[in-house]
Structures are given as C-alpha cells and as structure tokens.
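Removed: one protein chain of the complex. Kept in place: all other protein chains.
Showing subunit A:
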Amino acid sequence: MFTNRMFNILVPVISVLLGLIAGAIIMAAFGYNPLSGYQALWDGSFGDIYYFGETIRQVTPYIFTGLAVAFAFRSGLFNIGAEGQVIVGWLAAVWVGAAFDAPMIIHLPLALLASALAGAIWGFIPGLLKAKLGVHEVIITIMMNYIALHVSNALIRSVLSENQDSSDPIKESASLASNWLMEMTSFSRLHYGILIALFVAVIMWFLLEKTSAGFELRSVGFNQHASQYAGMNVGKNIILAMVISGAFAGLGGAMEGLGTFGYMPTHSAFTNLGFDGIAVALLGGNNAFGVVLAAILFGTLKIGALNMPTAADVPSELVEIVIALIIFFVASSYIIRWVLLRFKKEGK
C-alpha cells in the first residue's frame, strides 16, 4: 500500500536514481566511463576528510536557501528572491563583521542578526507589495535580485573597501571559522555554520508544524479565502512569510561572509545559491527535514564534480546535467507516481 507519505519519500529518491542513471547514459554516449566518473564524484565529496569538510561547507548555505524557498512555498508564495536575499545578507554580515570591534559573544550574533535583518527587508518589500497592491511576488523578487547584486557591488567598492574588488576582511570576533574544525578536516574551509543551519531547520519545522503562527501561514498558503473567513489577516501572513523566508536566505549569505570567505568579493554574476535553493526546496518536498537531505545531495554533487575532470577526465559540467535531470524528474513526479501505481496494480 502506497500512502501519501511514502510517495513523498519515494518520488525524490527515485528521481535522484533516474537522474544518476540518465547521467551515466549521457557519459557513456560521449565516450566517458560512467563508473569511473561516479567513482571520482564520490571520492571528490567523501573520499577524503578534506573533501568531506568542503562538502559540508557547501551544504550549509544550501540548507538556508532551501529552507527560505520552502518556507515561502508552504505559505503559498514563490520566493525567487532568495538569491538577492543571500547577497544582501552576505553584505550586511561582512559590513558588521568588519566595521565593529566587540567581544565575540556580541559581535558574531550581531553580524548574523544583521544578515537576517537585511534578508528580511529584501523579503519584506515584495511581501508588502503583494499584500497591499496584489503585485506578484515573482516579478518583484526577480527585480530585487538585480538591485541586490549591483547595489552590493557598488557598496563593496565605495564603502567596504578603498575601491577594491572585495571588501575588507571581517574581524576574528565575527568569524564562524574554526581552527579545530579546519585541522580536523585537513584544512578544509569547514566552519560552525552547519550547526546554525541545522538549528534553523529545526526552528522552521517547529514554527510551521507546532505553533499557531505556523497554522495561519499554512492555512493562508492553502486557501486565502477560508483563512480570511476564519479571521486570519491574510496580508499580514503574506508579509510575515516573506520576511521569515528572506531572513533564512540572508543567513545563508552570512555563512559565506562569516564562514567560508571572511569577506565579500564583488560579483559579476549571481552566486546561484538562491536559485539552487529553489531546486533544493523542490527536491526536499518543502519540508525542513527533506530540505536538509536535499541540500546534502546538492552540496555533495557540487563539490564532488570538482574532482571529476582530474580523476576521471569527465567534464564537471556533466554534474550540472545530472542535477538538471534530477530536478526534471522531481518536477515530473506525476509520471513516477503513475508508474508506481501501475506497478502496485499489477503486483496485486
């Protein structure tokens, strides 16, 4: 018997397998050895403690952006703006991290808070426009992405540095980096951010599933008319959902600014962390726990891909194809459901 719950778990798992199989076929078709390709992928993400550390580091921002998109989805909103929210979060974290001197116990939380706040503001604007004027959030968030990208580049050059292409480094007291973690993973850039990411995932689960505020958000996500009838303030909930979603994505930016890099470079193009977050949320079924698993998969693929050209002569772009295929299969989950139901019928 296939219950709904089982479907929700089976569909992503099968999509991932199908994506990997299709990727193997493509590798073979272009004359590469798929086995050695995937071997290299595996070695490049888990084969060695250094790679393992790098993988976890990459997973961290994905968890945040995945949670951000998933949270908005559950409230009936499509936040394409996670990308811009990551950028402003990164900028705010680095700004606070570089501009102040304070003991770590104050400085680090303050920098994190700044990133969450910046992301929240970037989510608040489309939320407000949607709630008050009915402007579609997708359009506004896309525009907000470009504003974030170019404004942050300008600020990095003019305010956060002396006309340089990257900001000044943050102070030690605002850093998430850990010598202990680095030494343990033979000097990968692993930092404490992963703990914050897992903590935020738990917060999202608790907020949505266990609180009355989450009840309202989910209700508005499913049926705005019934929510209004039941006395909920639909507009307030739309804004709240975008603010929280933006704060999650902003924290994702802080992971890069305070953890991985310790500064912010100017970007000639988007970081893609926010856009990949859409795929992570989709694969994770918009559920906090699922998002964490999906982020782990994405981090693994991204880091493992770096090893493929050297170890197996397979271009790393192939992993992008595999990722695209996985998303394709998740998006066409209807087909998988249909096939599963067929099997079930014939099995009887």
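Everything below uses one rule, namely that a contact is a pair of C-beta atoms (placed from the backbone, for glycine too) under 8 Å apart; a residue touches a chain by one contact, two chains touch by 3 or more; residues count from 1.
The criterion applied here is as follows: contacts and distances are computed from a predicted model.
A single chain of the complex does not appear, and UniProt lists its protein name as "Simple sugar transport system ATP-binding protein", one of "Simple sugar transport system ATP-binding protein", "Glutamyl-tRNA(Gln) amidotransferase subunit A", "ATP-dependent RNA helicase DbpA" or "PadR family transcriptional regulator". Checked against the full complex, the one of A:Ser227, A:Thr266 or A:Asn286 touching the unshown chain is A:Ser227.
For subunit A, the residues touching the absent chain in the complete assembly are 1, 210-216, 218-219, 222-223, 225-233.
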